[in-house]
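The complex appears here minus one protein chain, its other protein chains still in place.
Entry: chain A
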Amino acid sequence: MLTLLLLATGSLLALAVAAPVLARHEAGGRAVFGGCAAASLLIAMGAIGGLLGSPEAADLPFGPPWGPARVAIDALSAWFLLILGLAGTAASIFALGSLHGPEAPRRLVPYPLFLAGMAVTLLAADGFTLLLGFEAMSLASWVLVAHDHEEEANRRAARIYLGFAGFGGLSLILAFGMLAGGAGDVAFAALREAPPDGWRAALVLALVLAGAGSKAGLAPLHVWLPLAHPAAPSHVSALMSGAMTKVALYVLARFAFDLMGTAQPLWLGAPLVALGAASAVIGALRANLEDDIKTLLACSTIENVGLISIGLGLALAFRGADLPALAALAAGAALLHALNHAVFKTLLFLAAGEVLHGALSRRIDRLGGLIHRMPVTAWAALAGVAAAASLPPLSGFASEWLLLQALLASWRVGDLAFQMGAAAATALAALAAALAAAAMVRFWGLVFLGRPRTPRAAGAEEGGRLVQAALILPAGLTVLFGLLPGLMLDLAEPALRLMTRAAAPRAGFVAIGAAEGGARYWPLLVALLLAAAIGAVVWAVRRRAPTGVARGPIWDCGFIAAPHHLPFGDPSTQPTASGFGQPLRRMLGTSLLVAREGVTMPPPGATGPAILHSGFDDPALVALEGPVPRWRDAAAAQAERLRDLSIRQCLGLTFGAVVLMLALLAWLEAR
């Protein structure tokens, strides 16, 4: 299986190299994206093979000067490779379907490189290879975020993204350094031999949380995500939200569950639970306030990453408290939700891309009524929306049910402080799930239902066959994973064993269970019951009611009839994006997001309109954009002074640096 996966990764790299040449030809884009789709499919199949087979490892014939690059596949990496493969296949097919004419090399080259970088990160078995893949993933996605650099907003997004990527990479290098210690061997096998303890373990976890957590979008380092994900082309946004955040979570899980050893204390899980709960609530609340559909979806990604992180943190804590069955339950919830979120978020971003393509806008206030013009996109998106709103029997509900069961069992950890924290996290996770449902209703209802708000939305058109296939594939998977979570959990079993040394409570193919003899969820039976109930209702109504409906003009709540040049009524009589978010902005936004509302009245006697304005600031972005530029300017001013140094002072600096290095070397040798 490892050979197959390496082959797929190698062909992705070859595509990236060949892309500049291919871009000159008419069919070059098709070759690149088609190749990416095939390679992603191979990765998915290889990942399933890896989950069913035994772990493999290999040394590549090339690598850094001090040794070969090591690659390996075990159940944990195979699970995330499956996620990458599925998201990559759908996104590549979408890109293939939405090609029109030749594609610029700067959009063509980074795409296979991005996929290959993620695959290398997941396949790596030493710190160097992992960082190489991680940085390739960051850089390639940065190029794609900056592809439309004529717009100032995109340049800003790319700039902030690059800053965060650099910060994250640096933190991970330091984390590997802390873990390797003086020996300096960064092969995973060597790192496992010497697990850190005490303050070193805490420091490594903090560095990994800064490095991988910022990439995954954990609060408070999430601010780049709602800026960068929407700026990229839609198939790349889908990959960034669906796959890249998961790769970052894989790095987090690899460190916390594998490289740092299994004998870690209970408290190691607490920061993950706390940050996860904060991200979940902030993300879900922001998703209710944003009026750009891709930004909204990116905020929902923050929420889901938060939920996955809660699951990982609980698993760590349970493992530390010697409750292996519960640890497997929480880890299973995290892994299952990672897979489900990857699939439905890929679907939603691709649907948003199709909306952008069909109706030429990402702003909710310029869309509306698209279900009539783009039915396939609308219904496929509804599957993703229902899963994101965690409605049974779709996939999101199954994994959030498991997560809630893990949270509800967290009191079994006998520590009162942890119990109280976990109870608060339970409330926050439930709040986030319900807020996500509100955000998804707002997204789907305002974009696809109602009346068109602009002529362009009224004239929107459905995409081609391939684009529809790229939407239907993840929609089908969302339904399938929702109905068969037991099967997916069985598939994840080796990964859970690797993470927690225990198996998740088994409840057969069709059910998932909290514990032996505990609560069970049978999605297939619930779906059958629901279908039977709906069937009975339809039958009962048919017996008594006449068939058919009468159609009449819309009742516009007493507004005067719209003029003739507005055939779909006055758009301003419809709910707007910010109007729909108003209750939550007032209830929660004022305290959590510094939301504000105000009215500017014209002076008495003037005939100007009164203007209502509302908005919010993410406190994390405010904190970032306040001091950081100041520090940067101060550092630049200090550095400027170096230019005025005399030749003597310059030589003195160099000499001083050499002496300092030598002293450091002597000190290290002496230890």
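By definition in this document, a contact is a pair of C-beta atoms (placed from the backbone, for glycine too) under 8 Å apart; a residue touches a chain by one contact, two chains touch by 3 or more; residues count from 1.
As a convention for this text, contacts and distances are computed from a predicted model.
Note on the omitted subunit: UniProt lists it as "Formate hydrogenlyase", one of the names in "Formate hydrogenlyase", "NADH-quinone oxidoreductase subunit H", "Sugar ABC transporter permease" or "3-oxoacyl-[acyl-carrier-protein] synthase 1". Within the full complex, the residue among A:194, A:263 or A:587 touching the omitted chain is A:587.
Set against the missing chain, the residues A:9, A:77, A:390 or A:454 yield one that touches it, A:390. In the complete complex, the hidden chain is touched by one of A:445, A:476 or A:619, namely A:445.
Considering the whole complex, the residue from A:104, A:538 or A:650 that touches the absent chain is A:538. Considering A:25, A:372, A:596 or A:630, the position touching the chain not shown turns out to be A:372 (whole complex). Hidden from this view is one chain, which touches chain A at 368-369, 371-372, 386, 389-392, 397, 401, 404-405, 407-409, 411, 414, 416, 419-420, 423-424, 426-431, 433-435, 437-438, 441-442, 444-446, 449-451, 514, 517-522, 525-526, 529-538, 541, 544-546, 548-557, 568-569, 573-575, 579-584, 586-588.
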